[in-house]
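Please see the structure below; I have some questions.
Every protein chain of the complex appears in place save one, which is left out.
Right after this comes chain A.
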Amino acid sequence: MASRAFVAPAKPIFRASLRSSPSNGLDAFIPQLRKMVFEYCETWPTSANMRTYILNHLEDVARQNPHCEIVVKNRPHGEPIVRGFYLNTRDKVIGLKDYEVNGIQKKVELLLDSSGAKIRPLKGSRVVESTTEAARGIWSGMHVDAPFKI
């Protein structure tokens, strides 16, 4: 090549502004639920199942999930609820008025398993979510044995 190509100086990279992207679960897993608040009424019958649950099952749940703070709060003349606070600053509130004790158990498990992310439709634009392009590579018309000839 006779002419020399123009070479622009490389842009400086400021090291203090570099960062890595998260990968929760790849090596260490951080459970996303940080606190659960159980609110119930002392007198009303709608909170009866909730009171039973708090007396019988809540301590076991707390022992099995030491990453989660558990708060029991009085809600006088109100319906029982459980409020879950997550690390992404969102919270989920579940009303437990019409549930039996094992129903309350299921809802507590729901809160424990959730990530706190907003529930969005699974299909449509969110069909594939990945940080890498493709495992087998993107197809290229230049890298086949017999490229298409017009």
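Keep in mind that, in the parts below, contacts are C-beta pairs under 8 Å (C-beta built on N, C-alpha and C of every residue); 3 or more make two chains touch, one makes a residue touch a chain; residues count from 1.
The rule is simple: contacts and distances are computed from a predicted model.
**Q** When one chain of this assembly is omitted, its UniProt record names it as which of these: "Glucose-6-phosphate 1-dehydrogenase", "Nicotinamide-nucleotide adenylyltransferase", "tRNA-guanosine(34) queuine transglycosylase" or "Large ribosomal subunit protein mL44"?
**A** Of the names offered in "Glucose-6-phosphate 1-dehydrogenase", "Nicotinamide-nucleotide adenylyltransferase", "tRNA-guanosine(34) queuine transglycosylase" or "Large ribosomal subunit protein mL44", the absent chain's UniProt record gives "Large ribosomal subunit protein mL44".
**Q** Of A:C68, A:L96 or A:L111, which sits in contact with the chain we cannot see?
**A** The one listed residue touching the chain not shown is A:C68.
**Q** Of the residues A:S23, A:T43 or A:S125, which one touches the chain left out of the display?
**A** A:S23
**Q** If you put the missing chain back, which residues of chain A would it touch?
**A** Touching the missing chain: residues 1, 4-5, 7-11, 13, 15-24, 26-28, 30-31, 34-35, 66-69, 71, 87, 131, 142-143, 147.
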